[in-house]
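Take a look at this one; I'll ask things after.
Missing here: one protein chain of the complex. Every other protein chain is in place.
Chains here go by letter, A, B and C, matching the order in which they are written, and residues are numbered from 1 within each.
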Amino acid sequence: MDFELTDDQLELQRTVRDVLAQECPPDLVRAVTEGGAADELWDTLVSLDWPGLTIATEHGGTGYSWVELAIVLEEFGRAVAPGPFLATVTQFASAVRAVATPHQASHWLPLVASGAVTGAFAVDEGAGTWLLDGVSAAATCDGEDLVLAGTKRYVLDGATADEIAVVVRLDAQLRVVVVPRSALGVDAFAPIDATSVHADLDLDGCRVPVDRLLGEGDATEAISAAIDEALVAISVSTVGTCQRILELDVEYAKERRQFDVPIGSFQAVKHKLADMYRDVERARALSYFAALCLAEGDSRAAVAASMAKAAAGECQQRCTQDGLQIFGGIGYTWEHDLHLYLRRAKVGELTFGGASQHRQRVARLTLAGGLA
Amino acid sequence: MDFELTDDQLELQRTVRDVLAQECPPDLVRAVTEGGAADELWDTLVSLDWPGLTIATEHGGTGYSWVELAIVLEEFGRAVAPGPFLATVTQFASAVRAVATPHQASHWLPLVASGAVTGAFAVDEGAGTWLLDGVSAAATCDGEDLVLAGTKRYVLDGATADEIAVVVRLDAQLRVVVVPRSALGVDAFAPIDATSVHADLDLDGCRVPVDRLLGEGDATEAISAAIDEALVAISVSTVGTCQRILELDVEYAKERRQFDVPIGSFQAVKHKLADMYRDVERARALSYFAALCLAEGDSRAAVAASMAKAAAGECQQRCTQDGLQIFGGIGYTWEHDLHLYLRRAKVGELTFGGASQHRQRVARLTLAGGLA
Amino acid sequence: MRLHNDSATEAFRTEFSDWLDENLPDPAEATERPHSSADTPAWARAFQAKMFDDGWLVPAYPPEFGGRNAGLFEQLVYFEELGRRDVTRSFNPQGLGIVGASIVSFGNDQQKRDYAIPILRAEMMAALGMSEPNAGSDLAGLTTRAAIDGDEFVVSGQKVWTSGAHDADMILAFVRTDPDAPKHKGISALIIDTDTPGVTRRPFADITGPDHTDFNEVFFDDVRVPRKNLVGELNDGWRICNGALAHERAMLWIMWSQGLDKMLREFLSELRGTAKADDPVVLDKVGKLVADAQSLRLLGNRQLAKQQRGLVPAEQSILKMMGSEAQREVALLAVEALGPAALDQRRVPGHSSVFASDKHVVTWFNRYLFGFAGTISGGTSEIQRNIIAERVLGLPR
Partner (left out) sequence: MRLHNDSATEAFRTEFSDWLDENLPDPAEATERPHSSADTPAWARAFQAKMFDDGWLVPAYPPEFGGRNAGLFEQLVYFEELGRRDVTRSFNPQGLGIVGASIVSFGNDQQKRDYAIPILRAEMMAALGMSEPNAGSDLAGLTTRAAIDGDEFVVSGQKVWTSGAHDADMILAFVRTDPDAPKHKGISALIIDTDTPGVTRRPFADITGPDHTDFNEVFFDDVRVPRKNLVGELNDGWRICNGALAHERAMLWIMWSQGLDKMLREFLSELRGTAKADDPVVLDKVGKLVADAQSLRLLGNRQLAKQQRGLVPAEQSILKMMGSEAQREVALLAVEALGPAALDQRRVPGHSSVFASDKHVVTWFNRYLFGFAGTISGGTSEIQRNIIAERVLGLPR
């Protein structure tokens, strides 16, 4: 394998980083955290055609691979970028692409690529995992309409997205139906990270035209594949966030003096930072490997996605905890930016299953099928 | 509560330590590890009446409480004392005392107190835990005899003890029957620690007189209580062993120089030793609390025993791993004594359930019954 | 060794327990919440004063300072009874525990009358001026100057992390009075009334949220402080700094122990009956924390027993480290066990006592963040480990 970015990919990385440095500085994140909006950032991303990065050119996208998307997501995580990108591109669009008929795809994907529609993906009903056996939300046909019932929980952007891809049961099959958010009852959380707001959705009595039912027949496998994409997206974004925490800590450890020396000369600080570095590198490697599996349609994508999510979870646990501990009091203030990163990293861990659940999934898949 | 040893107890501690320093130096342990015997040590312990420490005076013992026994056991662990003390006093005698009728007790306990008989306790059948629902070894009555069937595994001193208290099912009741080792098929292990040898026992066809069946009726609770004693004994013995590892490491860290300074001046070494110290103190506190609960018949004895075993397990894990890491190459040699302690500590962890299993038991008991 | 206290100690417990039953604030009247650690609502001031007057505020003190010369185990059962009921003695804990205590121990009679007793009776709110921007873990490096000018000190410099300063009437400030002396010589303790000209307090929000404001930066700009406000001897501040907690030093672990017990209790009551209560991975961690809580209590008890016997216990060195780290762990486990439900900051665990001071710290996520206060302030966990290695184990500095 060739496990390093190509020159073109490195160029993309630089471009994304430059754009975000300009358009998404910590002040913007802080403004959103304290109640503001980030509409201009989204407009910029749309003008750069990034929502359609991995959407096929025939659907108005750029047609890049998942590796390029991973590059963008890592930078988004590094900048704690707010806005609808993550849910729209890595959850809604993934679900649509995985499940829809070609005809439906040619309707929805151009809308995503052009930035005309933002989306979300509603799977979980309270277990806090990615597991589909917990789905009991139901759709029933009523003439030309589908009538929905049930509740979806912890939906990223569930309170703000235009359209929501909802996983339901229909005649004992798992299906995805695209529902306008305006047709649903929405209960948004008071979030720990105001840049990624989750919501519970009440489906009861919601009625949509039957052509919003994606694909044909049971979509369990396709939904699983879409969820794997969501896992990898959260993982690589978390890597970016943790990378930034590490950078902030290293910088601080070089400058801050206690007992007449920089605190970075204490072995306790050095070893914490060395372990953070190792965890970031490990999570990055596993995230890009998962992205590469997605890009090449490799059969290891599922186990790779869970390895990435587990590694990102371990990485955020160490980087948030030791990252804050190294900063000491300064990092404990609202005024310091550290907590912006910390909150985002923790949100990633808490959604679509935590590190321990994914480690167990990796173990079960490996015991069943041999080493990756 | 008064959670410190009394003057008398401190005096006992000094006495035991002095005796073992004299009678059980590391050279003796090494000799046993390399194939020798420790018969003289056992003769000395018998001459000091220690096997009967907690056996009532009416049965020829000294009648001390479990706290005094804990003091002795900690010193035994500290000296990695070989020989039949642990299995005889904290497993065989505990089982007999918990289960036997007064008449049977007055037969067996004086034999233990006088050192005339060494014993073992056979519970496990392969699960590697203390759990009684795995017992399927059976006894059936045949006239004046009991006939046994089944296999017992991982029995400490199972290859050497005179008498073995075997947990069996008889008419759907859990019972204990005392079997002469000579009547059993014995398969001794090649042990990781030659000072504590385990064996598998083959009960099939073994025939003993019916008066060797202890007590009357189902003994599940009494057996559980005896197992709790075994847990506390292993825990407090492990504390002593880890204490010695800590002492050896501290001493070495003060002396050994690298990069022109004692390695104990490096923060990485300091913090490892500080954590080892904390874990030893924590495990010691929980072990003595459990001993105190046994001494006073407190209802928290079961949860306390598992807390002690869990804490001892965490403590040995850290002390063996970091204790060896701090010593570096020197500790990696057969010639250095460190591994004698390391092996004993690891044996404790591997018997009667490991730390994780006991943590789970603590959690279940606590969830069921409130905090201890 | 024995599990139970003697009957005299238990009688003491009963006496206090009865007093509490009789005198606890009426929840209907105790509705006002404090908004900083030097803000005490009227109902709480009244309760604290009542504790003082009846000799139950600091039992170890003599009666004139609100106590009854209680022994160590009497103090222990006292705190157990407070903890069992979630009773907070004072909403100005640094006033009661450090500032008041320092003046009781080292102040002169006038300072005791004018400051210590009003602080203990909650008539005056106090703050502690110790940390500085460049003297956090390295307290001996403080640089706030106090130059002597006739009958006055002229104080210049900056303090930070001064809890509740914006609501405090006075600050006990540690200042450098001899710049030429070695680092931890040349420090003195001064009482500085917060309305003295030149004192500026800037409260700032902590990590838990922009509206959670307790810490302050305090700037001293040529602040003139009368010489009579010097506590103890000139240049003897380091001793005061270390001795301030003498009266209840043996009891400091109780705060960690009870805080941990409370969090565990609340977490377990959330866990009971959920699917996670049967998840071995969660149970594994719960068992660890239950044992942590129990060992903290045991080691605290052992420390007391040693002191009772006139020995010098080493337990103290690990209790704060164990307690603060375990508290952070419980909160993190709760966050993880809740999973995405922990994203919702409207979810407030536990029952609320009349003394519950601050909703900011009681969501599990904020409790996790708040846990860092324990592993950072008052000597970071890293420094605690250095101390254990050097002072307890005797390793070279």
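One rule holds in what follows: contacts are C-beta pairs under 8 Å (C-beta built on N, C-alpha and C of every residue); 3 or more make two chains touch, one makes a residue touch a chain.
What you see is a predicted model, and the numbers here were worked out from it, not measured in a lab.
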In the full complex, the chain left out is in contact with A, B, C
Tell me which of C:Asp284, C:Asp344 or C:Glu382 is the one touching the absent chain. C:Asp284
Of A:Asp145, A:Asp202, A:Asp218 or A:Asp298, which sits in contact with the chain we cannot see? A:Asp298
Please pick, from A:Val208, A:Leu286 or A:Ala302, the residue that touches the omitted chain in the full complex. A:Leu286
Just checking the interface: what residues of chain B touch the absent partner chain? 34, 124, 127-129, 153-154, 189-193, 198, 257-260, 266, 268-269, 321, 324-325, 328-329, 331-336, 338-339, 346-347, 349-351, 353-354, 356, 360
Omitted-chain footprint on chain A covers residues 1-6, 9, 67, 250, 253-254, 261-262, 264-265, 267, 269-271, 273-275, 277-278, 281-282, 285-286, 288-289, 292-293, 295-296, 298, 304, 306-307, 310-311, 314, 356, 358-364, 366-367, 371-372
May I ask you to list the residues on chain C that touch the chain which is not drawn? 279-281, 284
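One rule holds in what follows: only the chains that are shown with their structure count from here on.
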Measuring from CA centroids, which chain ends up nearest the centre of the complete protein set? C
Quick check: how many Å separate the C-alpha centres of chain A and chain B? 51
Indicate the residues of chain C shared as contacts by at least two other chains. 382, 385
Give me the residues of chain A that touch two or more other chains. 266, 268
